[in-house]
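One protein chain omitted, others in place.
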Amino acid sequence: MMPTEDIYQPLLNVIEFLGTFAFAISGIRHAAAKRFDWFGGFVCGVAVAIGGGTLRDIMLGVTPFWMTSSIYLICTFMAQMFVIVFARSLKSLDNTWFFFDTLGLALFTVAGLQKTLDCGHAFWVAIIMGTITGSAGGVIRDVLLNNVPVIFQKEIYAMASIIGGLAYWALVELGCDMTISVITAFLLIVAIRILAVKYHISLPVLRGEE
Amino acid sequence: MMPTEDIYQPLLNVIEFLGTFAFAISGIRHAAAKRFDWFGGFVCGVAVAIGGGTLRDIMLGVTPFWMTSSIYLICTFMAQMFVIVFARSLKSLDNTWFFFDTLGLALFTVAGLQKTLDCGHAFWVAIIMGTITGSAGGVIRDVLLNNVPVIFQKEIYAMASIIGGLAYWALVELGCDMTISVITAFLLIVAIRILAVKYHISLPVLRGEE
Partner (left out) sequence: MMPTEDIYQPLLNVIEFLGTFAFAISGIRHAAAKRFDWFGGFVCGVAVAIGGGTLRDIMLGVTPFWMTSSIYLICTFMAQMFVIVFARSLKSLDNTWFFFDTLGLALFTVAGLQKTLDCGHAFWVAIIMGTITGSAGGVIRDVLLNNVPVIFQKEIYAMASIIGGLAYWALVELGCDMTISVITAFLLIVAIRILAVKYHISLPVLRGEE
């Protein structure tokens, strides 16, 4: 998805697989908490894993990325098997899921940014599309589960994508090499998400009108 | 929607009309149970009748099918009139709605499969698109009604589409005539749905983690 040198490609593939796996796990676990059946769990897993990128591709007017390679559905299927077999052990791996999910957020954001720029759109459009790529899948999951989307109330999640996107923009404008800009944005998103969770940082809540 | 001989076309048109009518009835009845007004009922009817095919066409990058022929909206309008006039008698026709709805599920699945193959996509993409064509409208209805989607918790519905699609794939790979493959897949979907309801067959529920 990103124009990088061949040396990075295997690493990117690993991160993409781990991120997709963690995203799918998140959808399936939320579905299990609502007593969904296996089909409902799979749909929620797919929604998180590919929902954001699909929404991005529809708005960009290109074929949704998962329709050209079956790896994303196979990865979701493996996540589904994992949840079914290891249901009781999932919670003890929460730190692992959090870390893979954060890698996924960072990679999908940067990939969405890059794909939007490649389509010839402005940088501010690319930042929005990067954020959608990373975060919209979780919103679709919450809508399907009839929950209020968690990223609108509690978590610093999409803000990490937005700040990473702004940093990428700034670095490119300052004449930085694209590979360095991509890696910096990626690491910044990972760092913001980890620090926000570690130190319980959240955005201010909108005041009511009572 | 399907390349079949002229002798089948009138039959297909009748099934398509009955299926669209039953899908729309399903949306309007659910809306009535939530005390929606006439406009809300019509939107829910439309959502079930054309929602799945619209999502499929958007992902395929083609013009949504209902924008080129007014028959689908006219059919929904007739369903709306029917629900308003015969509200008290709808329940006694439940077996009729179930049968028409099952015909619709089977036809829309096969039509979605075929349209996706005609666009040059792989068979596994076509099976997903066939399932979306048959099932996504009901999910959109449940999201609009603020309900948990019923096909994720209770019913064998989308699974019938998936199995029908897999059978179609197997038959084509085995060198079967396309018309025979289509009819077999259609009848298989109808049979699975009827048997699942008659014998209360459902998928396993995902285990919680407590």
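Note that the chains are named A and B in the order they appear, and that numbering of residues resets to 1 at the start of each chain.
We take it that contacts are C-beta pairs under 8 Å (C-beta built on N, C-alpha and C of every residue); 3 or more make two chains touch, one makes a residue touch a chain.
Predicted model only: the values in this text are computed from it and were never measured.
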Candidates B:T63, B:T96 or B:T179 - the one touching the absent chain: B:T63
Identified contact with the non-displayed chain, of B:V14, B:I84, B:I180 or B:I201: B:I84
Residue among A:L12, A:L93 or A:I151 that touches the chain left out of view: A:I151
Hidden partner interface residues of chain A, rising order: 58-59, 61, 121-122, 124-125, 128, 139, 143, 146-149, 151-154, 158-159, 202-209
Chain B, residues in touch with the chain not shown (by the definition above): 28-29, 31-41, 43-44, 54, 58, 61, 63-64, 67, 70, 73, 83-84, 87-88, 90-91, 143-146
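By our rule, only the chains that are shown with their structure count from here on.
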Rounded Å distance between chain A and chain B, as computed from the means of their C-alpha atoms: 31
